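With one protein chain withheld, the remaining protein chains of the complex are depicted in position.
Up next is chain A:
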Amino acid sequence: MLIKSLSLKNFQCYCGELDQNHFCFKNGLNLIIGNNGNGKSKVFDGFYWVLYDQIFDTDIRQFTPTSVYGEKLISDKVTRNCEVGDTATAEACLVVESSQGREYRLTRVFHCTKLSDTEWMKERSILLIEEKKTNRWTTSNETPDSVLNRVIPPHIKPYMWFQGEQVDGLMDLTQKSSLAKIIKLLSDINFYDELVEITHKGAEKSSKSLLKNQKSLSKNKEESDRLEKEFNDNLREIKNLEDDKKLANENYTNAQSKINDLLNKIDDAEEKQKLKIERANLEIKLKANEDSVIEKRKSFTSKMFHDYWILKFSKPSLEKFGRKYKEYFEKHQQIVNQNQQTSFKLPLNVPQPMHLHGMLESETCYVCNRKAEKGSDAYQHIEELVNRSSSVTKSPFECDCSEYYDHLYTKSIRFYQHIETTNERISEQFDTISSLEADILENKSRLDTINAELEGLLENDSSEDVVSEFRRAQSNVERFGAEQKDIENKLNRLSTNQEKIKKSLEKLTLGKVDLALVNAEKVFASLARIAKSTREEVYTQIVLELESKANKIFEEMTSSNMSFKGRIRLKRLDNGAYKAEIVDQEGYSVTGSNDSNIVLVKLALIMAILTARARWSDNFTLISDAPTSKMAHEYSTGFYKALSSNFSQSIVMTYDFIEPEDRAKFIMENKQNIGSIHILNSKYASGNMNDRTDLETSIEEVVL
């Protein structure tokens, strides 16, 4: 739903009737501009109070229920003029419109009766919800929650309705779980998580049912019982190891983050940056080389087949076959020829029929280049050769294998050359691995040196504690890295063992296992795999979309500022979580960004989340109080531009553009995106600015 208007009656500093304190909002950017103390935050409170019956208590910096906040909610000017026994009333009225064009009016009313100079009797606040039907307001039949949740769905509320000072808390960039939390909250990833869980449970259950069925058909009950027990024990161990794996991943990530945090503490920025870049490059190279060695070692067995290494010693046999084939061929050919009229010395189809016809026409034998006149023996012989070609002769063989042998022979000679170079190819592979391993050693040694240098830098400008913390984190990275590998190996071994147990149980089975159970086990196992990989893909896709959208918004917001801003990167950590960070052009993490840059990054991410996928930004209003309070002027302008181009409606309370010239310039440049502008002014009838009971706030709508 989008918001059409907000009217306040005697609410906080807004003294007077609803029509006197009325804000009319349109699509686009709606600005409520006022100086400090002019009632901007009270407008934010007004929205909040209508929906949640709570008010932001600035004394304790938290939202407080009306019943606790009491008469303070009512304008001081009104309460001051109350006599004992008088009742004071505050009201806030919000008019909203759904995407189907249905209008609702939400009015919250609060009464308070003065019992003495210091005592008030508070009533419960009332929320009245009306719907506009044929131009008249009538009480709505819908439940309050159904309407309120459509004004702003509870799960997106913190990200669409926020005060500037809350931005830090909404998204703590140092917390790796905060992004995951928001993605979980605002995307449909929950659905995939549920799917993974359901299919995983299904796979487990169907596997157990199959085992049970196999066990009931077992020819050796005792052995089946033992195997089933082993299977279930393994399953438990796998679960424990998976938990351990998560923990090891978490610890590894934490240790890595710790190292980065500690390095950021070093003051010698240039030297630190240089070493950090070299360290990062070396780590990437080291990982690539290690992966490459693993891949190459893995590819050895594959190469034995696909690069034909296993033929290395087979040349003598292939040559033997060659000799055998030649002997065969001669004998075979003899029989072929014998089967033809023995007078023919030439094999079948030699010369080819077209040449034989040519010989007859020219009465010349092309073989010996002698005359073969018609009627001569030579002419007759050529004629017989022609007839030989077309005559169907019975094969002299029961089973003519010549074609098959010929094929095998051709294939065998193709490998001669290849076999001769096999040793070279194997050596090349070993040499590549040796060279990679040498590189790995060299990189590791350089890494040790860099770490020592970084330690030195830490020592120079930090306490002993930081150095020892750095060392501890370094050793944790190694320890948890090794732990991760160890768990991985154990898991691989266990899953192999599970397969073996399944096979053994199968073998013990007598009779037919229930086919439905067999199929269910297969189907669920596949479904569990598919669900898991789909969830991963969807999540990665969401993160990529988010990163790209956040950068687009970030660029939009910072386009008029020439200083270095960096780029937002959502970095995947070893524990699978993502962390938002600002990186430079080379992709290196940038530390020490100024506050306004960080706020912009956070706002860009929040806006990206709200505009991505579910497109909350199309149907709900973003309301924020002083979001730009930490930003430089160019950044604020950029922020408003990004807001107006990404959200159907936004309402922002701000002290930006308080100067008429600034405001005029902004209006001129962004007229088409601005919904409304209201200016707040405070006035004190008595002229005493220290008397809050004399305060009235006036609202002036700027004509656009």
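We adopt the following convention: contacts are C-beta pairs under 8 Å (C-beta built on N, C-alpha and C of every residue); 3 or more make two chains touch, one makes a residue touch a chain; residues count from 1.
The rule is short, and it goes like this: contacts and distances are computed from a predicted model.
UniProt records the chain missing from this view under the protein name "DNA phosphorothioation-associated protein 4", selected from "NADH-quinone oxidoreductase subunit H", "Cytochrome c biogenesis protein ResB", "Cell division protein FtsX" or "DNA phosphorothioation-associated protein 4". Summary of contacts with the chain left out: across A:Lys324, A:His357 or A:Lys671, the touching residue is A:Lys324. Checked against the hidden chain, the listed residues A:Ile426, A:Val523, A:Ile598 or A:Ala632 yield one contact partner: A:Ile426. Set against the missing chain, the residues A:Phe300, A:Tyr366 or A:Tyr655 yield one that touches it, A:Phe300. The hidden chain makes contact, of the residues A:Lys221, A:Lys287 or A:Lys503, with A:Lys503.
Residue in contact with the omitted chain (choice from A:Trp137, A:Tyr366, A:Tyr405 or A:Tyr655): A:Tyr405. Within the complete assembly, residues 297-298, 300-302, 304-306, 308-314, 317-318, 320-321, 324-325, 327-328, 331-332, 335, 397-405, 408, 411-412, 415, 426, 492-493, 495-496, 499-500, 503 of chain A touch the chain that is not shown.
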